[in-house]
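Here is the structure we will look at.
Note that this complex is displayed minus one protein chain, with the remaining chains in position.
Showing subunit A:
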């Protein structure tokens, strides 16, 4: 700040530091200086004069701004509080929670209720039982004085709490730890996935939020941006229409497109112009431009003007530095001939300026107030007088320049809807037709117009602009008025068409999403025709689809009427698929009053396209869907800053790491490089994570029910005295050591179906929709299973030991700890084997942890029971486990109980699979050439390498006989999709032909 001040002093030479007013003035001057630079120096002693200089959004340096042409600037922090854009955005980003987490909380509440009711039941029973003296305090088990004298209420409460403590394991605290670990560790697999790695841009998938992994398997609506998401966002100048004649750019030349019937005024001149144009493009290098025939100058002038307009009316910046630190800039292009790099805030502008450069009118840069353009090698300097910035309401921008000849021109560029109405000259009708044709091809169109200004006109414009720009109140309105005043009576020059190529495999991805039962909405800011044609080309809309339109609605009532009509049409033929096109204005009307009706229509359409959308509208649409009665899970995909609001609004936000900065990727939950990766992300990763976490949650509840119910049952046999069935060490270690790893590893590695099958059959995604694996039915199943297993453990052991029979060959007896240990042993084995039954993907890690857990339990118990622990007060477990294992009956009982428990579950599983197989279960039977797959993975695994060499050679003989197509199909990890379109439609099963 001190440097700034000294600079300021230098400028003004005098320093009136006597009042706060003066200081404020100085600060203001500083700002002015910063804003208006050298121009400001000339203004004399502004402090004394009353002179208003407004500050606007354009004088703010936004985040991500880049310094250019200067080493340093001075800035003033205007505001750093909680209402800055960043802080507001930060605040609005609410914590996203997955559906699984929500249902988990519901289950927890149910279990809390079970816990409390068990505790209450126990407490009540304890007191009814204890009413009799002989049970409360028999002669052999007297209370202490203290216990006898404590108050009844206190005793009651402490008893209740003691039961709560006894049963508290039913609420699995470790569940949260395990879930978090699973989510965190599991999310690495997304980043590691080679299928989600984009070679060209060297980008792998990013996980910003690991909390939502499983939500990827629950998506019902996909909202996608178009530009940069479905398309490459690599604008290529394709066609233009100049003065009513269409041209195509082919290899840097403009070629007129086939004979247009409209070009009636002189076929000769047309042909000539064509040849001339060819010449022109040739001549761009040979600079013998002026040798062309006289009668063509008119045409040339128009072309000249058109391309001048293109190369002048923009806000493109130039960087001559070739390989510098900012090489990762968004719009960097390597324009080889001129060694120029253009940077533009919009890719269209860049494409246009580049195209103009290829044609021969090269924009070299703006130096101070002039723009330099090299026309066919000849340098021309245009003085830049004003820029009428682009804004989304006007949808156009203009520049006012002074040509070298001294003439002043206004060039305007913008959407056809905003330019054409303001034109008075030029081939308006033909251009309109051409623009529509371009749009039908899915090209992005812009219209160019110009106007020559007399100096008188310019003076007025200058004055009015200055007034508006310096207005302190209602500046925006005033500016808009002035702009409107300036940008009228234009002469149309023509239109440009820029192509935005579709990303590869977008069609298949959208097709897959639809087959998975996901509704795809495309939200774009593009114009209606462009959007529809892109939608068609990317498969979002089918040719067979009945496309309904809700566009250009002006009034409320009209909109409502249209909506009702659409709803009727949908009802009439519900067989055919419907697609809906809505534009921004109609949407805001529809959302204002007729939300329900609109939602009704939308829900019945399989594809919805919203065009001309403002960023906030995108978020609003998502919000609307989110809060609709079904509460569907939404996913938003976008690549630009304008998609951030929608990405944050949706349940799952996916950022495309495209060319439009990292804003979206940074604000998203997951960032991927290409739209096509969405299919793997959802169908494979989402599906896996969902299955994994759903099983994890259910299993955790199950195993804790198994764990604690015997304790509850035991209370009935010990006078509700809160005697624990298991030793305290076992109580502690059950969730930590004995049963934690198999489920964790399962939840990280489980693949119940081959990932290739999952990806090639998106319909499988429907099997897990609507949180099906965590429905109340499955929850009840697991809970009941847990209880029944617990009953089997407890009563099995009860009938074995409880009939007070010796189980040992030497007639000696067991005690209560042996009883508990027997129950516990059966439980650990059953619960672990139950996990094994759930596991469909047995890697060596699974084997290790599953059998390892059981072995660990045995080893630990032998060790724990084999020593008199010096620091423990009681030696209850001393040799208990070993004695238990020395009993043959105990072994038989353990086997019997484990088998009985699992029999129940297996029977249920098998019968269900046999009688009502789900698609997933059917798909599990599809074996994607498992032997080779196994080998392949074995080879990647280091120990397997050497072993593989021999096995591989052997297997190669087998594989060698297979038809190459078949093998490649089931093999190639990157070809998970359909090999042809037919398989998409007919859903033929993957032929697992044998060699």
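Heads up, the rule we're going with is that a residue touches a chain if its C-beta (ideal position, glycine included) is under 8 Å from a C-beta of that chain, and two chains touch if they have at least 3 such contacts; residues count from 1.
Here, contacts and distances are computed from a predicted model.
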| item | value |
| --- | --- |
| Name per UniProt, for the chain absent here [options: "Neuronal-specific septin-3", "Trifunctional enzyme subunit beta, mitochondrial", "Cell cycle control protein 50A" or "NADH-ubiquinone oxidoreductase chain 2"] | "Cell cycle control protein 50A" |
| Full-complex contact with the absent chain, from A:247, A:382, A:819 or A:857 | A:819 |
| Of A:124, A:255, A:845 or A:885, the one touching the omitted chain in the full complex | A:845 |
| Contact residue for the chain not shown (choose from A:101, A:118 or A:195) | A:195 |
| Selected from A:143, A:488, A:501 or A:596 as touching the chain missing from the view | A:143 |
